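A single protein chain has been omitted from the complex, and every remaining protein chain is retained in its original position.
Here the chain labels run A, B and C in written order, and each chain numbers its own residues starting at 1.
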Amino acid sequence: MRSYPNAWVKNSIMYRRGVGGGSSGVTHELTEAKQGALHYTIGPYSKPTLYIKPGDRVVVETVDAFEGRLKSERDLPSKLLRVPFLNPQCGPIMVEGAEKGDVLAVHIEHMAPRGDQPRGTCCMIQEFGALTGTYYTATLNPPLPETVRKIKIDDKHVYWSERVTLPYKPHIGTLSCSPEIDSINSLTPDNHGGNMDLPDMGPGTITYLPVRSPGGRLFIGDAHACQGDGEICGTAVEYATTTTMTVDLIKGWTIEWPRLEADDFIMAIGSTRPLEDAARIAYRELIRWMVKDYGYDQWDAYMMLSQCGKVRLGNFVDPKYTVGAAVSKKYL
Amino acid sequence: MRSYPNAWVKNSIMYRRGVGGGSSGVTHELTEAKQGALHYTIGPYSKPTLYIKPGDRVVVETVDAFEGRLKSERDLPSKLLRVPFLNPQCGPIMVEGAEKGDVLAVHIEHMAPRGDQPRGTCCMIQEFGALTGTYYTATLNPPLPETVRKIKIDDKHVYWSERVTLPYKPHIGTLSCSPEIDSINSLTPDNHGGNMDLPDMGPGTITYLPVRSPGGRLFIGDAHACQGDGEICGTAVEYATTTTMTVDLIKGWTIEWPRLEADDFIMAIGSTRPLEDAARIAYRELIRWMVKDYGYDQWDAYMMLSQCGKVRLGNFVDPKYTVGAAVSKKYL
Amino acid sequence: MRSYPNAWVKNSIMYRRGVGGGSSGVTHELTEAKQGALHYTIGPYSKPTLYIKPGDRVVVETVDAFEGRLKSERDLPSKLLRVPFLNPQCGPIMVEGAEKGDVLAVHIEHMAPRGDQPRGTCCMIQEFGALTGTYYTATLNPPLPETVRKIKIDDKHVYWSERVTLPYKPHIGTLSCSPEIDSINSLTPDNHGGNMDLPDMGPGTITYLPVRSPGGRLFIGDAHACQGDGEICGTAVEYATTTTMTVDLIKGWTIEWPRLEADDFIMAIGSTRPLEDAARIAYRELIRWMVKDYGYDQWDAYMMLSQCGKVRLGNFVDPKYTVGAAVSKKYL
Partner (left out) sequence: MRSYPNAWVKNSIMYRRGVGGGSSGVTHELTEAKQGALHYTIGPYSKPTLYIKPGDRVVVETVDAFEGRLKSERDLPSKLLRVPFLNPQCGPIMVEGAEKGDVLAVHIEHMAPRGDQPRGTCCMIQEFGALTGTYYTATLNPPLPETVRKIKIDDKHVYWSERVTLPYKPHIGTLSCSPEIDSINSLTPDNHGGNMDLPDMGPGTITYLPVRSPGGRLFIGDAHACQGDGEICGTAVEYATTTTMTVDLIKGWTIEWPRLEADDFIMAIGSTRPLEDAARIAYRELIRWMVKDYGYDQWDAYMMLSQCGKVRLGNFVDPKYTVGAAVSKKYL
């Protein structure tokens, strides 16, 4: 747990404004057994699996996005996966005192790979991905070949192929509080969070999620051992983890879309189609954040981000696409 | 009820394939009182309000999309409307024998205006509409002015202004079965149907909806006394109705997106963003329909629709946009 | 020439405001021989082929979009067509007195099929069309099959197949004045007009084109014997014609995008991507037209078109997509 830059967190918004002061010292375990049935929608109708207090730590056993069904490179996704029962989520975790208009702060501290080797799975699913006709970008072309890759992972590397070894850069693909009344399938990101597939959302950063129902109802799943910008083939190196996170509550911080804080930048996150609209949302939310919390004039922020804003493309394969817009903390 | 071309229905797919033969002779009433609480999501979690058999007729009292809150032209939508509690739906209506993989056929027979004059309401809501920055197409521009129009309606005309009287062309804006596990806010159309805002979906046509949960769970609401292509200011002439419809069940007709049949054309319907993708879905589904049920070769259908396909733009203001693609029955 | 509704034209904007009063009585012929080399870009750099006065009639021999290269159903587009030498244009025709800030009015009077049977050609070109990955919507899927259809045409019908005979509904696919400084390939529509592929642009309607360079520089080509909304396979029934048109000049009518007038409606035309933005342009221009020339209040026009606006989808296959937004003349 030493490899991630968690030290800065003591200066974070979470520590400064969190009801739990960023840490309560209490740790909960949400094992596969304790979780029981996983969830395929993120909403207010499912039964909670854990009740915690602001600042508590949770160690959660996540399963991979295919619920472990793709065990070998000979498996066919079309045989073993069934829409909409994909991308299973742990939770919902209820946070004491969380109400509509608040924020849950989720500090991912550590993500350890879990399970037998090869632990990682990447695949091409028919009519899914950035460079293929899809369910929503409907074409008549023959599909791409179904392909499953099983990949060895340790806590330093992802052994992609004989030729290429990638660094282990874990993050959570899907993280969210519940919408107020919608129950949204776990494949779709939106203003609640959801399947954002944003590589920044890993150990050493804090995600801020809008609370829209009592307790917040935190869902988590879809861990990636690494992922490129855009997640173009539709999947990352999907794997099971033991993820350690601290969850705090910030009262009365009403945000419209998820936000993220790292040691050296803050980021606002938007998810919609087309992709430029996701980027518009992210940048407008970032400007609003700079205006409200950092005293910027709106037009100064707009023009300045035109000179120094940074964009992370999360995914452009999910039912909605995700973009993060960031600004360095040294300008705040 | 004589003004709508319902006679052709005896030759429809609904009559030929429906379990109830397109008509059972039984009529149910779903009054406001019987409905009780209205629904703002379309999903599998709400309590049914009516149980019917295939071929039964239902007379339903719909309320307008604003639940009647906009009573005068001095009212402000921002004061009286609250997201996500918009576009209230009647139902769900359970149809005996309906299971995943089937289709509900909904023949709208008649729509009568209901309530005091001026019955109709049209308004401009801030950050909503085709020609304004919106929640999803985020801009920093000042908003358009909030404006409410109250409009007199009778069963022949919509009295838009001193200058302009429009014909009464009623249709249902939101119609759907429930998704399998999602519970989707009633503002958003998708493959279940939902807020399609398609002017063809009125008296004299039949809508075919995919069943994805037991009983189908039919929701209906959002009546329009008339609507232009695209519903550009974000709202139609919204009004309360007494809507008469026959609901039948077609077993084993598995469709991916809603479809519509009129006396002289068939139409497939797609809803997503960007708009071209909605059109792609609609045309691909229409081709699949022509191939499966009318013996067309796929490429012949594709090339022929390039010569004679007709497109209806439903809306491009909702969270997803809706397009219908149609072909004349004389070519089938 | 009796089959088209040209009588209304005497009440048109062209007749009322045209320098030539809608008709001068003079007729010019622009034969294939007189035209000589055809043009593949629309711009200010090409040599004029004809000089006319406002109100003159021009009878022009257009060639098909493939310049006649696809002669049989065994031909392969990939062998015989070469980007960017596609969609050849006749002209430019110089109109006396036309200057930047004016409008050319083009009344298509008649379009007669020309050449040997089968005169019409429709084809599927690889990576081109609405339901396939394309040059701009890049995918890795295998392409659709190249297919050429040769179709018999007379002045009443298009003999599509043994099963289907379509009505002859001729129109011009590409019509434009020159941009001010750009020279744009003839496949791309934009604010100058160009490859709009709008089925309304045929005998009996008048197109209004913004003049941006001296003489206007009118280009014309790409005739279709019929076309469905969207032109989904990428091509219509392409054919050679003898097209008769009257070209008039309206001084000081400065418009930003092409417009169209029919006996019973006026239409504004937008071309861009994504498709919703083409529709936005078209509707905004229509509103501006109603405000400026018909005394409408902007918000009244916006809200009213939300009730009675009509949309024609021209194409969503070209490098930019084209939408026409129309309103009935009875509301003006």
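Here is the rule we use: a contact is a pair of C-beta atoms (placed from the backbone, for glycine too) under 8 Å apart; a residue touches a chain by one contact, two chains touch by 3 or more.
All values reported here derive from a predicted model rather than from experimental measurement.
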Tell me which of C:139, C:174, C:227 or C:243 is the one touching the absent chain.
C:139
Residue in contact with the excluded chain [from A:96, A:109, A:256 or A:276]
A:276
By the document's definition of touch, the residue of A:34, A:82, A:292 or A:310 touching the omitted chain is A:310
Checked against the full complex, the residue among C:176, C:272 or C:306 that touches the missing chain is C:272
May I ask you to list the residues on subunit B that touch the chain which is not drawn?
131-133, 137-144, 274
Even though one chain is hidden, which residues of subunit A still touch it in the full complex?
122, 124, 129-131, 144-145, 147, 149, 158, 160-161, 163-164, 166, 226-237, 273-276, 279-280, 283-284, 287, 299-300, 302-311, 313, 316, 321, 325, 331
Suppose we count only contacts with the excluded chain; which residues of subunit C make the list?
40-41, 43, 45, 84, 136-140, 179-185, 270, 272-274, 277, 280-281, 283-285, 287, 298, 302
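As a working rule, only the chains that are shown with their structure count from here on.
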Per the centroid of Cα atoms for each chain, what is the distance between subunit A and subunit C, given in Å?
48
Which residues does subunit B have that touch at least 2 chains other than itself?
273-274, 280, 283-284, 287, 302
